[in-house]
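Omission of a single protein chain aside, the complex is shown with its protein chains in their original locations.
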Amino acid sequence: MNLRNIAAFASLFLLLLVIGCGSAEQPAEETAATEAAPAAEPIDPATAATISGKVSFEGTAPRRRRIRMDAEVACAQMHSGPVYSENFVLNDNGTLRNAFVYVKSGLEGRSFPTPPDAVVLDQKGCMYTPHVVGAMVGQTVRVLNSDQTTHNVHPVPKNNREWNRSQAPGANAIEATFARDEIMIPVKCNVHPWMKSYIGVLKHPYFAVTGEDGTFEIGNLPPGDYTLGVWHESLGSSEMQISVAAQESKTVDFVLEKAG
Amino acid sequence: MPPQPNHDPITGRSMSGPILLVTILLVLSTFWALYDEFFGTRPWKAYQARFASKYSRLLQEKLGEQKKAEEDVRNSTAFQRIEQQTREAEEAVAPQVSEIDREVRDLDRRITVLRDAFQIARGEVTALIYQVEVASSERAKEKFRAQVEQVRQRLVEVELPVPDGTTENRSYIYDELESEYDRLKERKAELIAQRVRLLESANQLRAQRDTYLKDNLVGLSPLALEGILRRTKEAPIKIRQIHVKEADLVERCESCHLGTREPLLITAADMGGERVFASHPNGELLALHDPERFGCSPCHNGNGRATASVVKGHGRHKYWLWPLYHPENVEAGCQQCHVSDFVLDHAETLNRGKELFRLRGCIGCHRYEGFDNQNEVLVSVQKQLQQLADRRKDSEIEAERSIQAGDRAETNQEAQRLYQHAENLRVRASNLDAQTDQLQRRSGNLLREIKQVGPSLKEIRVKLQPGWIPVWLTDPHEWRPTTKMPRFRLQDDEVQAISAFLWQNAIQARLPRQPRGNAVRGKELFETRGCTACHSMGEGENQVGGTFAANLSRVGEKVNYDYLVRWIHNPRERTRPYCPFEKRDLTPADYAKHGLPFEFDLDHATCPNDGHQLQVQQMTVMPSLRLTWQDTRDIATYLITQRRQGANDYAAADFLEDNSLFETGKSLVRHYGCAGCHEIAGFEQEGRIGTELTLEGSKPIERLDFALLTHEAEREGWYNHKGFFEHKLADPAVYDQGKVRKPEERLRMPKPNLAPDDIDALTTFLLGSVNPTVPEQFRYNPDDRRKDIQEGWWVVTKYNCMGCHQIRIGKPSVLMTLPRYQDPDWREQLPPNLIGAGARLNPDWLAQFLANPALSESNLNRNGVRTYLQARMPTFNFSPGEIRKLVRFFQALSSQPLPYVPPKIEPLSDQERTLARQLFTHPAAPCLRCHATGDAVHDRTANAPNFLTAPERLKPDWTRRWLLDPARISPGTAMPSGLFRQEGERWVFAGPLPPTFRNYSGDHANLLVRYMLQITPAEQRLLLSRMARASSPSTVGLAANLLKSH
Amino acid sequence: MADENQPQAPKKGLGAVLEEAKEGARALKEKVQEEAAALKEPEKTQLFRSIFRVKHDDQPRNRSLSVLTNVFFHLHPAKINRDAVRYNYTWGMGGITFFLFLVLSFTGILLMFYYHPTKAQAFRDILYLEHDVPFGKLLRNMHRWGAHLMIITVWLHMFRVFLTGSYKRPREFNWCVGVLLLVLTLLLSFTGYLLPDDQLGFWAVTVGTNMARATPLLGHEGPLGAELGMTPFNDVRFALLGGSIVDSNALLRSYIWHCIAIPLVAFIFMVVHFWRVRKDGGISGPAPVMLETEMKDPRKGPRPVIMTPSGTPPRP
Partner (left out) sequence: MDWHQLWQIISTPDNVPIVAILFLIPFYTWYGLRQALANDRLIAELEADPQKAKTHHRKTQPWKPGWEKEVHVWPYLMRMEFLVALIVTVILMVWSITLNAPLEEPANPNLTMNPAKAPWYFLGLQEMLVYFDPWIAGVVMPTLIIIGLMAIPYVDANPLGNGYYTFKQRRIAILSFGFGFIVLWISMIIIGTFIRGPGWMWFWPGQTWDHNRLVFEVNRDLHEALGLPITSMWAKSIFGGLVVGLFYLGAGYAVHKLMTINEFTRRILRRMSLVQYVTIQFFFITMLSLPAKMVLRLVFRIKYVWVTPWFNV
């Protein structure tokens, strides 16, 4: 007890001494370092740039997997010929279909309004169409069932909430939104194991899916430095640094190779 | 005053000065004492003042937020609507209500006047009646009666107010007064009831409004916050104490820790970083252990009474035996009551400690009450058996004697009595036989249940590469960094002696030669059959798989291929059975002696020599995966390629055959207690060599031998239990530091392979291993259900069920965390989630399944239920006792009663059966698309169990809940939700319905459940054929195939 | 007050009544003044005189009387050797010891309010004193330290008495009483040691009483003890502790010795001690020094029988 008192007294004394000596050095005031997020800055169409390009493939293409729909006669009948898996579709010009191209980084701190119209994912002939689709965070995804059989829609995300709903033929469309961005959310149908689709969810509208000519275009992009990402179901993902100036139309081509 | 000549120094001097000085000193010291009493030893006063100001500030802030939030809710349209309705409802009845109120007011005034008058009159009457009752003579009674009558007839004048504000004079006799008084009261009650009726709808609306507000406001309401704020501001500065009289518990912790139980969750940051004011971090736990009943120190330790200083209060001063647990060991307190809980919610560190204690083989050397004591039980069972045999023999002899005495008896009566006695004795002996049988079975069970942490060393000659043994013994952690084998402090010569002893002591046998398999296929099997739930592959960063069992990255360097094949095929297979009675391994010669084939397994487990139960299994927990020999060889081939260097790269170990080392090795093996974890010939009955640790935490600190480090520990502040355990676990040799000792006198405890977190966990466990100080009635006294759960966890963790299955909410299985199973397709290959399994499974079926997971005697190479899973539910060869525990465990976890009496399932009417079949085969109801049918082609794509297992396996209530929303029971399941929709009271199928359903008014889910649980193979065949007919011709063939297959 | 004094006589004229009331008020005022004046000399009040029987004006007689008539001061003579008033002769140790005895009695009695001499309660009660009782810790500390201090002062008192030769005739007997008081003081402290029932007291008492085992004849480990049939269950240690180990009985015995028996005995001896101080002629000094030459060989008494080293026979 004694010692404590003495120590307290001594420290008080020292404190007084320090104050008395006029050490004016105040501890640096901690400024709140929280940077205010820049508001949704409207994008000036006058300066907006465009990125376009194509995604091509190098190497020997794997053989496409045939899908046997024997168990689902109704679906099988909807297809004229044999049905192949869509996990690797090579266009005639050597480009890839169903590659998802998106701005991976460079847009942090901006916010974009959610588009009011829904992204549609149809189930037709026991296949998801389109196979790869992009949506914004909070944007409605409508899942339709155009088949005469019951499907179940089962997204298996990592960051979003998982759900699994059955959809009888003729039932109302399932409408869902995804609250967090994620590349990519696989969607399955447990009844038809071959059915698969991917939804890419982003916080911004700068994404595109390559189609039959393997090209993509991302427009209305504010000038700046970006990382452009590409994802393909079988070939994995890759990325590229780009820099776009105002009103520039930049062409970016991706070449994906077969891994391994 | 007499004269003072010459300034007499005695009489001439005044002492006032010194006396004044000392008096001042005395006053000062008195003030000091007062200060010390009121502030010096009561630092909590300052804490309370500080808390009040800081908390008030926090509450003000929150109040602002909540007021705004409440405002938002109030402004919401839904709220406004209800508010509007409420107002309207109130306004509608307002005139009537005010009329009633007015009348009630008038009535009240009159009632008051009447009540006074009536009470005076009644007082007089009752006093007179009392006189009547106690009057001694009849005449006196008569006189008082007359008086009563007189009073009753007397007119009472009252001045009654009338509604217009004036009064009227009335007079009543007693009875009239009473009836008038009662009438007015009744009238008032009637009016009030009427008022309530009128306001009913308004009140309901108001309640609805308040509920709406409550449901939509996150956190405490502003009103509640204001209450807390007022209370905080007005709180007097005083000791806050919990006093539990029955336990003589006085806890004043809350005198400083004022925020502990505040309804508002307070963090240290809220209070300017003062942790002392933060709320209890685990509200759920606190709700389970109400501090008003349990106090604080039974869990946290410390000195609940002391308030003089932080050190005193926390009991961190010298001589206080129960210092506050440090945050990293806080769960030690749980052990007070929950010693028997192997897995305890809210106590992950402690759970980990217990798990490590068992898994790392601490239990091999240190006894701990309740931990794997089958060996001890076995000994006592054998003793009991011996006693029973003795008693039985005595009974028989006694009966014989009694009969003989009866034969010679003088009277018939006496003879009858003796014969009866003999009969009784024989019946008793027969009862003893029944007991003996049970005990025999139990000892067999126990032999099955005994498992050892390490592998049997009897088989090392057939199992291991000789050169590897000394390398391993020298430093196991070097060779396999994740091993549970601890590192012993062995000199090279000791390593050689032990190796030589073990080698020479091992069984010499020849295993059948096995051809090599396909390593690529083996790798796939290894990764998909479920091996990785326990075993890992790859080292360091690349390690993938469970840590329950060995890392197999270098297994190819040490084992023989032939042995590996046998081991993978059935790890329990022994080369020789062990007879605990003869205390030796039996040889083929023992069997040949009795003309028996050398055959031993769980069904042939008695000793040919003496009939005792044999140990016919390896004492490993590793189960049999029921693999085909081809699969086995593939896996073994894969494993044997897992090596960093060749088996021949190890230095030749010629000394293994050196007989002169045998005895030295033997004594070393005994000295180091190798038999605690390993089966070693000649050491099967060896006891544990370490201290018992059951009460290690209550051991007086003086009994913990810090040796030469005592003073260092004192100086550095770790001279306490925590410090002792932590240092010992980090380096068991630490207390030998500086001591000069012969090798055999040095501390024997080997260095365990522990990470800092593991040390914390084990320290927590040991700190908690105390003689409970909590009085008996406050301890956790689990009911049957909870006891079943407790016992079950011991089995579940023993066999690592949680490697494959999720059992606890929030605790994923090992497989769930592996990279392979992150892929959406592989996720469906995960073994079933067992949360709520007790509600799902019929316990009788579960018992069967656990005994034989293939659910088949002939076709073992499959899963019994989920045939589509690549991971295999292994055969664990559980003892019946273990199966009972597991079944009870799962039932108890889901609060299911035992024994299970299946509810009667109403048979289906013909119409219902037709409907159910239609639903099942309807294209919109694809049940059989995913659920297996037993047809090989179909089942290739199936990913759900066969319906044929359902009747025996499932409980109807669960099945119905499952159909309605499977994702609620097992999130991520392939079974979709939304198959049914609610329509009034019933659930109907959500898809297009066959037209026949139009007339069916029953619940569709119920219909399906009933159908499913009464399904027969014939019925299923019928369904398949119908489905085939409904589809295209191409599928007809498929259906035909299906029919054929059944 | 005036109202009460109003006589309830038949009605008179208003003037007369007023006059009478005024008269009464004046008389009352005088009385009050008179008594207030008397209060200025409190020593003249009946209350004062009943307590203090003498006047306290500074007269030699009254100085003497104030001592002689006071039951407490009465321990002292009216007058005392002028140099004995100084500190340097007596060191005040005897007085301090007595004062400490009083302090210890006072604090001890207060402590007894909170203490139960049972195994279950004793330790708890000390904790209770330490944490709960207002001034409890101070009380216990004062009792403990007072006891230690008393032992020191007793020793110093003895030391002083020896140095001044005060045990010499006629005070031989009072020295013996003092020695007994010293022993009692030690025993008082020792019996109090066990009462908190903590490790310190327990082992101190165990060590202390273990010596009793070895009492010759009466202890089972002492010389000839075993031969006399002494066992741990009937020897003198058993009698001290009420058992073969320090347990609840020992606690109770300790308590009773500490709180009742020894203080009582010590008090009696103290009375004797003080009485004898007076009867033996007050405190011994400071006396005028005596010279060797003034030492007279006793006229009577035993003749010396011891030969001196020089071999000369002792002088007659």
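For reference, chains read A, B and C in written order, and residue numbers begin at 1 within each chain.
Following the convention adopted for this analysis, a contact is a pair of C-beta atoms (placed from the backbone, for glycine too) under 8 Å apart; a residue touches a chain by one contact, two chains touch by 3 or more.
These figures come from a predicted structure and were not determined experimentally.
J.: For the full complex, which residue in C:Leu28, C:Ala78 or C:Val133 touches the chain that was left out?
T.: Looking across C:Leu28, C:Ala78 or C:Val133, the contact with the absent chain belongs to C:Ala78.
J.: With the missing chain put back, one of C:Ala16, C:Ile109 or C:Leu224 would touch it. Which one?
T.: C:Leu224
J.: Touching the hidden chain in the full complex, which residues of subunit B are there? Just list them.
T.: Spelled out for subunit B, the touching residues are 2, 5-6, 8-11, 15, 18-19, 22-23, 25-26, 29-30, 32-33, 36, 318-321, 700, 702-703, 707-708, 710-711, 715.
J.: Name every residue on subunit C in touch with the hidden partner chain.
T.: Its contact residues with the unshown chain are 60, 63-64, 66-67, 73, 76-89, 91-92, 95-96, 99-100, 103, 123, 126-127, 130, 137-138, 140-146, 148-149, 151-152, 155-156, 158-160, 162-169, 171-173, 175-176, 179-180, 182-183, 186, 189-190, 193, 196-204, 206-208, 210-216, 219, 221-224, 227, 245-247, 284-293, 295, 297-298, 301-302, 304-306, 308-309, 314-315.
The working rule: only the chains that are shown with their structure count from here on.
J.: Taking each chain's centre as the mean of its CA atoms, which one is farthest from the centre of subunit C?
T.: A
J.: As a quick test, compute the distance in whole Å between the mean CA positions of subunit A and subunit B.
T.: The mean C-alpha positions of subunit A and subunit B differ by 41 Å.
J.: Can you list every residue of subunit A that touches 2 or more other chains, as numbers and ranges?
T.: If we look for residues of subunit A contacting two or more partner chains, we find none.
J.: Taking the complex as given, what residues does subunit B use to touch subunit C?
T.: 1-2, 10, 33, 36-37, 41, 248, 305-308, 319
J.: In the complex, go through subunit A and note every residue touching subunit B.
T.: 1, 70-74, 76-77, 148-150, 152-154, 156, 158, 162-171, 186, 188, 190-193
J.: In the complex of these two chains, what residues of subunit C are touching subunit B?
T.: Going by the criterion above, the answer is residues 58, 60, 82-83, 85-86, 124, 127-128, 130-132, 134-135, 137-138, 198-199.
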